[in-house]
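Here you go, one structure.
Missing here: one protein chain of the complex. Every other protein chain is in place.
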């Protein structure tokens, strides 16, 4: 078990040098493509798209005022579309292009050079491979959703062209490198031994920090703290959250790359950690304000999903429940107390839920892997040491994404601008940026 | 074929004593885990969650007035979350814990004791197994949705804390035991030879009866029969129904536990029985009131899905169409005429659609399995005998769930109360129970 | 590679004579059913249903005024339901019944005669088969969605009974024959060597032309060009479009019938062509009117999906991006300029998006298959020749569907009528045709 | 003629309408409004952001009536809309100079 | 000055607005209302539960005009909103004491 658990992070190690390897081993044992795996990875890829649109678009869109609904949906959609193109052009290469640099994947696979229907990508298991196309597609969906998470911070006021420019810059200079660092065998963080099964650091902390920086640089919405900015449709927010949950099975269990017992553990954990986080958010609300709200349940749902993301492959189900119970109160404290205290307007709480939830998850991963806690770590697993590694990985991400995002926001500001005129903001971005209204009778 | 058809109910028989068995047979032939099966069961598990949230939440939520929308979504979500935790703690054990009692599974797997990534669960086919984690997850989604079905009966007036308490009690004393009785090899109903492929009795009749009891005990909504209580969003109701259909493929074809021809039959039946029930509901409406309505189509859709649930593994496609054509008129008669006659307020017709539809399905299963009707029964299959068994299974469920639910409702009433104040009911549960509104501009 | 690429169109060639073949080869090598394939095809079938309801229902429904919302949802739902029944009764036989006619499949499989759990259907790969039930289900979902696409042309004014009658006639005389011609080994178009991987001609051009004929025969909506007919919910339209994208992976990658590398290529192409078409529609809008709209993004999404449908199995990812970039401007030109010029009221632009997008895709397929463009064609692949074949296939479809639809519309008009009274149109179809309203408070 | 405007509790609308029909009112205009008054609103909290909703949903009825009918109309609304709880609403009476039925061109009391 | 209130059929709104602009009206307030009158509503049935909707969707227009313009406004609405079917609507005229433009503080006819 130890070997396998330790190997989890190692999966992607093989990918960088994959085509080479495929040729080498061809002479020895032909690697196997199992159609069950292929089906799972196709299903998982489709599920992660579903998380983005309509999932994330609805979760976020429901939270804004109706005059900004379409702007949120457009940002999610257009970011995903642009990043997919970027991914084929150079993103896949930057992340998994086969270079031995600890920081990026190089230029070896620009335009997917050399990838054919016969190309394969490695999995966790020696001798078991996937068609490279499905690995490209799966990883692409991760790249496409991550910058979309950030938009919650600047919702209802950011300039559309700036959002798109920033997103391209951000995946180029922040996401692709960090994906390489965490998941590639040559990667910096990977080689530290950090465990991040499905992308807690790469996706959630990464986006969460960028979001915080945005909120600080951009300033609050016009009328913030005075106008009623209640969610225009809690219904859609709850639908979006549920869709995120559904799609997240692809995200988490798909990260196993094979339809093995390990994937089913990731799935079970993605069920029960989320359930526990829903319950604990509802409990905190019941205690502090007497009522459990729908937004609380949805927030707990997402917080739980974020927290289990890095941990889902190495934690036992009971450990997952504990992680879920723990994450919501921490996030709740951030989005209610800390945010209010500092007064920044992270409009849809990207930092409070994804950033903080991601940090809780990353550290929790280091703890709950312990076999004594039902985790999948080996007998010689040491909580303290692993937690230190996890914290180091978190800090690198905080730094890289924090400083990098700050620079990129200012570059964007200089080129396209980052905020609409306040009259436009008042009238709503749907009309002023996109020329339409979300609802008519 | 006979053997297989008869064996369908027997699938779960093996599960109780699974780990033991796995050890025994290890010496002989190593049981096979097929990645295609694992993928299918992961997909199916995700689909059943999708049925619950957002599916059921929207189907029911669209039917209430907008002031109660979030309460419906919250109840569905929170019930699912709480039951998932309960499932890990003791539910799985109570249902499939390995005891030889005909009534429950015992305490052998509390906290999933002994389940590891190497644990397996049996399937219909000798020598083919699944990782136990995915069996736990799949069955968990069934437990999580079933009490959620009941809420339609007390929508717009039940007390939130009471709903949660009742749900926990109900799965503990009604659902887990009946799941054991029907699906476990040691189970009472299982050993009678009743066919319930995917849970017509365990899920639908079970929930339908509980719903009826609730409606009778709780009394009608304030303004019932006087105020306009038209669905606040037929759009969402139709979306929810369609999502139920989509997810139900996981529910029904997933119950085959393997990606075999049997699963594809279950899927095809789940398509065409539903289609037929949609058409026949629309026809009845066209005949009786001149117009086919969207709510009619959605109701027929759910009625068809409920009816085919027990029958989907043993009926031929033409038989499934016949079952679909038959179920809608019966349900229609119940929700329009019978309900009105008795005057109880089963607000969203849980009994009329799930209870009655489930009974039609259970009995239809006994008929349409006949090879002469295109069913999968063997040559010696006797309709009369099988129908008697099916009726007996239905009666046991009616009794157990009816009496049990009655007791549990009164226990809940004593502890938390079961109904909100009538002023709160008038203002709507969203504001008064959850402190928010579903829609703002 | 050549063999495989050429073989793509050939897949269905085997299906006509399938059961016979299965018996023949049984003596030689037992054909293999891979559970990974079965799982993929079940997943794909469920996904295509999801495209129809709720996907298409929402995409179209959001675009109409709220007084007609349910009529759109009802038409989509009821058409799908009715066609599913027709499919079992005679549709499957008409399309894939095993006859050697180039025009239809004959009567050999009426009521699915002879299909049992042991029946198999061939795939692209010799010796690999599927349970016939899942092939029936998968193809059924295609038949169920196609007539649903047409309703966009006559939305907000067509008579419900006429819509249903027409749909039955249309699948019978247009869809089933064309499906046979394109996909069956004995089929006319198939034997011309036309490439239509997932149904660009059969589904999209076919429906698009029928839609155009409808719009011309029926005339514009009351108030067209004068009243504000803005979409009642762009939110739902964008949700529906995203659901179409999600489901389309089943449509396109499912058409590979196996979970092979070919399926993953189809999936990757379905991602990136769509992404490119979203971007290019947004670009055209930005250039021509200064703003990128949500409806533009949704339209580009669908246009890209339509275009890649025939091409997804034979184009490389970069070629798919090029196709996506190309299709949107053409469709944009049609729905804005050409439609306006001719003044017909193809209310939801079925012809402009599905018809025109399908034609662009069909021709693009012939070009982008070239190995020099990253396509999967062999070394001797000749663009010119293939494009001519593609154009011929398009023309046959245009003619067959155009003339056929015209006749069927007039037949429908004679029997049930095709348009509601203008007072009913003004009040909205929801109330007047279905007796309900989509929204209440 | 009088132009009577009343704010009432939404769930009383149907009862009021029926009662008014009974006393001879043949038409009215109904709008959903947000009322502000002694009856207090409520507070909603969304992830820590607290919004005081100072308005209470009310229904506004507008009725043009002949002078002779005015008092009975006022009395009827008063009786039927009353629940003796804060927020029952208000009735306002304005003088109406002229009324006209679009369809027929009738004016005055005939138009009502 | 006069304060004119009219209930008309919703699809007539744009036509009426244009016609009024043509005669010199420079502003108005428009609300979607539920009308009750001779024109009957409809019945909706949801799974056997029958709801009589007694109201018909109408649009209410409110226009403040100078006394000199009042008759022309009334006449214009009448002509354009008319379809000769039941439910065409009503026009009510009240006396308006004072009008004020918030932006400039102008009062009386200047404010309109």
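Each chain carries a letter (A, B, C, D and E) given by its place in the written order, and its residues are counted from 1.
Going forward, a contact is a pair of C-beta atoms (placed from the backbone, for glycine too) under 8 Å apart; a residue touches a chain by one contact, two chains touch by 3 or more.
Please read all numbers here as calculations on a predicted model, not as lab measurements.
The missing chain, though absent from the view, touches A, C, D, E when the full complex is examined. Residue C:231 is the one among C:54, C:162, C:231 or C:435 that touches the chain not shown. Checked against the hidden chain, the listed residues C:299, C:365, C:397 or C:412 yield one contact partner: C:299.
Counting over the whole complex, chain A has residues 223, 226-228, 426, 431, 435-437 touching the chain that is not drawn.
Where chain E meets the omitted chain, the residues involved are 3, 14, 17, 26-31, 62, 64, 94-103, 105, 111-112.
Hidden from this view is one chain, which touches chain D at 2, 5-8, 31-38, 54-55, 58, 60, 74, 77-78, 81-95.
Here is the rule we use: only the chains that are shown with their structure count from here on.
The chains that touch both chain B and chain C are A, E. Between A-D and B-D, more contacting C-beta pairs join the chains of A-D. Residues of chain E found to touch two or more other chains are 32, 44-46.
Residues of chain B in contact with two or more other chains: 34-37, 39, 43, 228, 230-231, 289, 293, 295, 435-437.
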